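One structure below.
With one protein chain held back, the other chains of the complex are shown just where they sit.
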Amino acid sequence: MVATAARLAPRFAGRAAAHDDAGDFPTADFDDLRQAGLLGVLVPPRLGGVGAGFAEYAAVAYELAQGNGATALVFNMHASVTGAMAAVDDGLAEALGIPPAALAARDTLLRAAADGAFYAVAMSERGAGSRLSQLATIYEPVPGGFRITGAKTFVSGAGYADGYLVAARHADDQQVVSQFLVPADAAGLSVERSWDSLGMRATRSDDLHLAVTVPASALLGGVEGLALAVAQLAPHWLVASYAAVYVGVAQAAVTAAAAHVSERGLGRLPAVRARLGRADAAVAAAHQVVREAARRVDAAPGDPETNRWVWRAKLLAGTTASEVTASLLEAAGTSASRRGHPLERLFRDARCGSLQPATSDVCADWLGVAVLGGDPDADAAAPRW
Amino acid sequence: MVATAARLAPRFAGRAAAHDDAGDFPTADFDDLRQAGLLGVLVPPRLGGVGAGFAEYAAVAYELAQGNGATALVFNMHASVTGAMAAVDDGLAEALGIPPAALAARDTLLRAAADGAFYAVAMSERGAGSRLSQLATIYEPVPGGFRITGAKTFVSGAGYADGYLVAARHADDQQVVSQFLVPADAAGLSVERSWDSLGMRATRSDDLHLAVTVPASALLGGVEGLALAVAQLAPHWLVASYAAVYVGVAQAAVTAAAAHVSERGLGRLPAVRARLGRADAAVAAAHQVVREAARRVDAAPGDPETNRWVWRAKLLAGTTASEVTASLLEAAGTSASRRGHPLERLFRDARCGSLQPATSDVCADWLGVAVLGGDPDADAAAPRW
Amino acid sequence: MVATAARLAPRFAGRAAAHDDAGDFPTADFDDLRQAGLLGVLVPPRLGGVGAGFAEYAAVAYELAQGNGATALVFNMHASVTGAMAAVDDGLAEALGIPPAALAARDTLLRAAADGAFYAVAMSERGAGSRLSQLATIYEPVPGGFRITGAKTFVSGAGYADGYLVAARHADDQQVVSQFLVPADAAGLSVERSWDSLGMRATRSDDLHLAVTVPASALLGGVEGLALAVAQLAPHWLVASYAAVYVGVAQAAVTAAAAHVSERGLGRLPAVRARLGRADAAVAAAHQVVREAARRVDAAPGDPETNRWVWRAKLLAGTTASEVTASLLEAAGTSASRRGHPLERLFRDARCGSLQPATSDVCADWLGVAVLGGDPDADAAAPRW
Partner (left out) sequence: MVATAARLAPRFAGRAAAHDDAGDFPTADFDDLRQAGLLGVLVPPRLGGVGAGFAEYAAVAYELAQGNGATALVFNMHASVTGAMAAVDDGLAEALGIPPAALAARDTLLRAAADGAFYAVAMSERGAGSRLSQLATIYEPVPGGFRITGAKTFVSGAGYADGYLVAARHADDQQVVSQFLVPADAAGLSVERSWDSLGMRATRSDDLHLAVTVPASALLGGVEGLALAVAQLAPHWLVASYAAVYVGVAQAAVTAAAAHVSERGLGRLPAVRARLGRADAAVAAAHQVVREAARRVDAAPGDPETNRWVWRAKLLAGTTASEVTASLLEAAGTSASRRGHPLERLFRDARCGSLQPATSDVCADWLGVAVLGGDPDADAAAPRW
């Protein structure tokens, strides 16, 4: 699958400038992903998927991002939905009290992904950000299912996905946060075209408005109130895989800068070589940390030491991508700052990395607490959920 | 005039997002500048102008840039033309051998500026950059004047100016570089709409194609071959005044970030305060260096120590603007990365600062040579002209 | 006086390595300062002094620091004592309720300084740092004067000064903090030789133990409880003048690195030139901010905008000195890291700058609060006093 992703990346790269310019969704990229079977990369083989682990997935994301970071980010949301579902094994299901019917519903969703269904995530809200404990979207039980009402922001792939993972809290109990898989064609679901961003423009991370009724089977896990527990068990899906994408973006910038500098004969300038050399080393380092984090997610997901690697990965990927693309644009010079030049786009795309949750400053704080032997959940300036 | 500029800046700021989005010229800003008499800021009072010195002009540029950096950059080109002309006093005129007729022609141009004429600069070329010794645009004497043939890039205000300062070398002698004031309505002058940049989009720094014949009076100084001498005497016009613009852009980012952070209630986050505080200090420092450089340009233009201050100003303004806007965008968060948000635009505008000649790396090299007691003209990795 | 300081600096530089190595006090430097009349630089002419303002003093400190930063730091403590005393004009005296006898006592101290007396400051304590509100040293009224008991740390010049400015709080009222001028020969005053620091080793900032009785005239201002009010009026003495010293240290490093690089013929290496050039620009910028801060201290001491400049100066001087010396040591190479080489010492000296109160992080926080329109006294993470 990594080789497949590497094969697709140049195609994505060829389309990236146009999608960035228009701010439209990379539909053809997703057709390629679907045909290559990558939408099922994290679906177990018994359900028709590839059954990749997190480390392999992170390697796929890194390759895809070298083609188009926006495509990789949207794909990452799909991967987080399918990966989190696939990670619920029998032991965890029993521990969380997930009933058999919910596991069957889960299998149906995963099988659909293996067949090409594409899921998006609708978690963030204005005001709450991505903090589950602060959500304003509510749900209430209705006969045969649930009624969900609210609005979501930053829903990457909004209007293009086949289903949305929606987080909502119980109307009567702020402590109970649940997740639902809402089909794209649900009555009362609408997309507001609000996305117009500095970078990662093709993600179409628009607003989603919800006034929908879903059947009981749409409740993920079949038990209310699981969202926070799952989030705490699987921070890598909210943090680490972003990191792989942004390191891919940074690596793409090194490649693009080297091509530009070679073509223009600027390699004779020592300051240009120094910028390229330092960028190469910084990207390689961030990449190694992402790989180590991903390896540990597979080996010991949710472990405190694993989480530290996840935060390191996110912190380094975000800051490295931003600094490296800024420096390489300076190495390449004015001609590379023309709109449509790969470095121009990568510079804007990369700047978004450390803004996405958990931000660089938040990761640094959590890591600092951890270095001191504290508990980031309890002691940090910014709460984790 | 500084107070006038400060008064205009908010108007410019109100129009900046739209100009940036469309990439079109800030015509209304220039109408404001004209009406306020700012096009004559550097024209001597005897010719109807304000007669400001370089330091006062730099203060004006800093204020205007807080409104719209692109407007300030275009205005800076006009200022460099009028300022360089106005700086030729009797002593210099005699030293350079400028005949009375040429001084009269110069006065006519300056008087027109005081009356609202706006001049642009057509110096850079693909391949040569802004290095006068490498120009491909040529001129040759024809009866009654000169024939100029070639193409220029990065002509800020192209298509909107009333006249262009065109640098060209003699067709038969590569060492002889001269400058001409070509009227905008000259037959054979055309603009190619090529400008589509990451930042400073409203400068309309398009390409200019020239196959024009100008009268003898269009030759600046009335003597051929003065361009290089003037450039060496007045590096501040090619370097220092950019610095004032980019510090203004950086200061605008501090102001915009403070407003955004206050509005969103993010000021309680220590990491946000730290970013604001460090940005405030960095911008204040760069501003002080720009002011000192400008003060010295008035006192001892072209002096080696003055030039060092000019390079320091350019280096610090470019790097500070780029770093500060990147950090403040991180402080403000995702919502400030939406297109049209002031910080989003300022981040892109600022990135252009250290790419413009002399680049940060080139300034650092020149300064390094100077620190070692060497001569940047002779010893630097990149030649100055 | 600035010229005098510049004349003395090379002498100080010649002695600096030996003082640093042995960690002993620069007695000969102080003899030079005394003979040159510099101990009275801030003493009004009517009392035999020079009557310099803060800006002139900051320029003196900058020059002295280029010779030996440690000498300049100790001198700065003397300057803060004499400067703060001299700044109490009639209006302020009346506002604070200072009786005539106290003004006369103050005049005696200043006249002594003009005659060569040298004062040190004993404010910091383990635990309290330099926060006046947290002092553990106490005083209580006794017949004819006061009894002061406690211990102080970081008393630069301890054992060499003629008198110590000691801050203590009233034994019965924690809110009342007063300052006393304790003569060096007071019974019960002893120095503990604890100073053995990474840098600024020659300051002999040892511990001072106090179990002394002083006459009533030793109470500065003649009224108890003035210490906090004075500190709030004059933050420049606790912050800004450090900045001048550390910029002087950084400038000395540029000079030393240029000499070393020239001598070794390393100037042909582009990376070396780039480090020198960037260092030169950074030091020039920090210097300009120190000058602007000093200028404003003279014009509007204690003003909120003045304080912002003071914090900017301290922040930039500390970080610049540290970063610049680290980079220049890298430019100069291994041979410059030998003990006794100027760059080796300056690197260690410079590292202390941003550690001294207010630290860089604290200054950044205060500035951030101020940028947001807040009050650093009320809203900052670290209280100012």
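The letters A, B and C name the chains in turn, as written, and every chain counts its residues from 1.
Quick note on the criterion: a residue touches a chain if its C-beta (ideal position, glycine included) is under 8 Å from a C-beta of that chain, and two chains touch if they have at least 3 such contacts.
Quantities reported herein were computed from a predicted structural model and do not represent experimental measurements.
> If I consider the whole complex, including the chain that's not displayed, which of A:L39, A:A102, A:V289 or A:C352 touches that chain?
Going through A:L39, A:A102, A:V289 or A:C352 one by one, A:V289 is the residue touching the chain not shown.
> Have a look at A:R106, A:R312 or A:R348 and name the one touching the chain we're not showing.
A:R312
> Which of these touches the unseen chain: A:A3, A:A104, A:V142 or A:A281?
Looking across A:A3, A:A104, A:V142 or A:A281, the contact with the absent chain belongs to A:A281.
> Which parts of subunit B face the unshown chain closely enough to count as touching?
Touch with the absent chain occurs at residues 270-271, 274.
> I need the residue numbers on subunit A that touch the omitted chain, in ascending order.
Residues of subunit A in contact with the hidden chain: 254, 258, 261-262, 267, 270, 272-282, 284-286, 288-289, 291-292, 308-309, 311-312, 315-316, 361, 363-374, 380-381.
> If the missing chain were put back, which residues of subunit C would it touch?
Given the touch definition above, subunit C has residues 154, 196-199, 269-272, 275, 322, 326, 329-330, 333-334, 337-340, 344, 347-348, 351-352, 354-356, 359-362, 364-365, 381-382 touching the missing chain.
In this text, only the chains that are shown with their structure count from here on.
> Just by CA atoms, which chain is the most central one?
Chain B is the most central one.
> Once you find the CA centre of subunit A and the CA centre of subunit C, what distance in Å lies between them?
Comparing mean C-alpha positions, subunit C is 51 Å from subunit A.
> For subunit C, give me the residues that contact two or more of the other chains.
270, 274
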